[in-house]
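Excluded from the complex is one protein chain; the other protein chains are retained at their positions.
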Amino acid sequence: MPSVDAIIASPQLAGLERVSHGGGGRDIRDVRLAEQFADLGQAPADSIVVLGRSASAEATDYRFDMGLRWAALQGVAAVAAYSGSRWRPTATAADIAERSGMALISVPGQAEITGLIRAIRREIGGTAEVALARAEAGIAAVNRLEQQGASLAAMCQEVSQALGTPVEFSPDPGAVGAAVVTSQVTVGYIAAPAVTGDLAVAARIVLHAAAAAAGRIYDAERRSRELPVRSRGQLLAELLISEAALGEDLLDRARQLGVPLTGWHVAVRLEADNLDDAGRDEVHRFELLEAAGQVALQAATGSGTWYLSSVSRAIVLISMSASDPGPQAGARAARAAERVLEAARERLPRLRLRAGVGAAHQGPLGLRASAAEARAALAAARAAGRNDPVVAHDATGVQRMLLEWYASDSARSSVRELLAPLERLGSPRAETAIRTLAVYLDEQGSAVRAAQKLHLHRNAVTYRLRQISHLLEADLADCDQRLALQLACRARLLQ
Amino acid sequence: MKRLLDEPALRALARGCAVLGTGGGGDPRIGLLLALQSLEEVGPTELVDLDDLPDDALIMPCGMVGAPTVHIEKIENGGEGAVLREHLERLTGREVAALMPAEIGGSNGLLPLCWAGRMGLPVVDADGMGRAFPLIPQVTMHLAGVDPNPGVMTDERGNVLVFSAVSGEWMERLERSAAVEFGGAGAATEYTMTVGQARDATVRGTFTLAIRIGEALTSAVGDPIAAVLAVAGGYPLMSGKVTDVERRTTKGFVRGSVVIEGLGDDSGRLLRLEIQNENLVALEQGTVLASVPDLITVLDTETADAIPTERVRYGQRVTVIAMPCAPVWRSDFGLRMAGPRAFGYDFDYVPVEELAGASA
Partner (left out) sequence: MPALDYRLGIDVGGTNTDAVILDRSDHVLAKAKVPTTPDVTGGIVAALDAVIATDGIDAARITHAMLGTTHATNAVLERRRLHRVAVIRIGAPATLGVRPMFEWPADLTAVVSAGATVVPGGIEFDGRDLSPFDGDAVARFLATVAGRCDGVAITSVFAPVSPRHELLAAEVVKRELGEVHVSLSHEIGSVGLLERENATILNAALTRVAGDVARALDQALAAHSLSPVTFFAQNDGTLMALDHALRYPVLTIGSGPANSIRGAAFLTGRTDALVADAGGTSTDVGVLVNGFPRESSQGVEIGGIRTNFRMPDLVTIALGGGTVLSGDGQDVTLGPQSVGYRLLDEALIFGGSTPTLTDAAVAIGRTRLGDPARTRPRRELLEAAARAADTRLAEAIDRVKTARGDLTLIAVGGGSVLIPDQLPGVSEVLRPDHFDAANAIGAAIASVSGQVDRIFQFGPGGRKAALDEASAEARDHAVAAGADPATVEIVELEEIPLAYLTSPAVRIRAKAAGALGGLHAPATTG
């Protein structure tokens, strides 16, 4: 609500002057015209009453004193009168006004009354016209501030000024407020607690724009904070995905980004079982994983130095330490993984995440190895139908031996060669075929058990196997071939 | 009860008439001098009560009609009353037994004494207003339905006009215009009545009251204003300093406002007086404290003498008092003739006793 002094300070109302001692700070909600002194007693509280010309000419009359008193009883905030030169109220009128904190305002003789009333009303903000003008000003301010990358505080202050009503960042939206969302999360509301009427509608428009801009600003801030993290993550992803030898270039970049590749690494791999269902489309799935990664990193950080990397449809967290973290490293990483999953469940309840934990290895190749172990752990768990959310690599078991074998390039090319005929089926038939073969071989050639595992009919399994063995030109009765194929499938499924 | 008015009584009467004049009625000083010269030349005038006279005796209400400014230059010659009486007796075929002031307030309270004394007639202890009013029909005789006719006017030269007017209002118009021809003022009589009529048609005892007020002023041991209030049954409204005087003249009638700033116990208060030829309304913070027909008088704070409206000036130390009017003015007819609306003030009359009680 503008005050008397604020209203008459407007350039539209130049020439109006407060001639009373006090009353300048009174809030004005409404404006009225009084043709007779008796009308003064009908005006509402906190209004400014403008006397018509003929009444103004009689402002020295005792009836004006009486009218002022009625106005005071009504809680009128200000009375304005026309005057050729600056209005000099009588001592008694000034006294009545002073005692009730009313302002007396002199209106220059040439002011046209309807225009005057309209101008005052605009200043009070009682019409849609003003509200729209303020909305415009507010949105312009928001745009300007977003371009400058201004802070949330600055945003609130400027919007407040443009709207002419207080605007604040608050945990509670109140009657008129808009949510500020960053990374899918509402961090608070930009609200205008005191606004009413037409201005409230304008305020909503502006606040939404402001909140959206604030959200974007937040996001940009976060990204710029996280940029180094992203760069590192990028690097690690390259490291993990590429099969080529590690070039000097990669190591250089690692050094620049402060990533201690030469130290010891423990990898935790997070996959979502229901990613396809949780995400509407690929983009959404990507975003969900992004969010999950953030949550994971936040949750993991605190127990050692963790780095985050996103690879295809999975998140990899790597704990790096300068020296050998010892035999408990895996267990620690597993506990960290549990925390991560808990946090993720809370923040992103729709995603069903599982974590695979690798063992500690040194150097860039060790990093690959640890990541591979984490992946193998998940794959093995899935293959075994285990539902544990966190599965650790079997550091001492066959897995390790397998992984070591598989880590070698010659092993990989053998596997590729062996399964090439199935690969030629193309995805997804290749996956189905290899999986069927893997399960069959794991179940020691029992079609019945394989069918159970695969949720297929025995005959389907038998049929598929006839196809597969035909394609592979392999004799599944030969145990060497069987072993080779079993190993090859295992390795293949680790990918 | 009869009483001869000697010099001390006359001087006291003059002071009392000033107080009852509510700021108007003309400076009683001239009336006093006329009465004193009459006292010197022909002896004291007798003051009688209505009950001292037979019911059918004729009373001649009289006074000066016209501008007070003229009154202080062109003083009466003292013989006007005799001219009025002679013509009245001729017109009515009856003898005038006593004179009565049409208004006790101001100079007109004393003028009839001079006239009566020089004729050897008494003056009755009564008047037609109990105060001063500007217009001829604003008298209690009018309220009682007494016929204003015949109206007789004379000047110092001996010109005589006899009016037969259709109403009190018309009597006012005709006499007023005649006064202008006379040079601004003339002596006049209207509302001739018998003692029997006068009993219910006048404000009785006002001479005695005025004399007592004057004596209270002269011989007060303590505060003279308190003494006046005690005698007159009045209320103090405010004591302070005059800080603003605004006068406008419209159609020969002066209207104005006076602002008085309270001093001492009244510090911080502002009183506003609306005046025409008399003090008519007292307001504080837009609320009426007292209004016509009740009496509002401005007294000099030190001497308690009444200050006429035309002599109110910046810086004067004054005390404003209010006194209840004669009850007849509070009737519907009375308020129509002399209430606030009759003077152009847009509010309803409330008796000063009520208003004083409200603010106490």
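Here the chain labels run A and B in written order, and each chain numbers its own residues starting at 1.
The working rule: a residue touches a chain if its C-beta (ideal position, glycine included) is under 8 Å from a C-beta of that chain, and two chains touch if they have at least 3 such contacts.
Here the structure is a predicted model, which is why all the values come from computation and not from measurement.
Touched by the hidden chain within the whole complex are the displayed chains B.
One of B:14, B:62, B:114 or B:342 touches the chain omitted from the figure, and that residue is B:114. Contact with the omitted chain, checked across B:17, B:57 or B:70, is made by B:70. Among B:22, B:108, B:277 or B:319, only B:277 touches the chain that is left out of the view.
Residues of subunit B in touch with the missing chain: 30, 33-34, 36-38, 66-70, 72-79, 114, 156-158, 180, 183-184, 241, 243, 247, 249, 251-254, 261, 277, 310-311, 313-315, 317.
Just so we're on the same page, only the chains that are shown with their structure count from here on.
If you average the Cα atoms of subunit A and of subunit B, the two centres end up 91 Å apart.
Those residues of subunit A whose C-beta lies close enough to touch subunit B in the complex are 60, 62-63, 65-70, 72, 90-92, 95-96, 99. The residues of subunit B lying in touch with subunit A in their complex are 243-244, 246, 257, 259, 261, 270, 272, 274, 281, 283, 285-287, 345-347.
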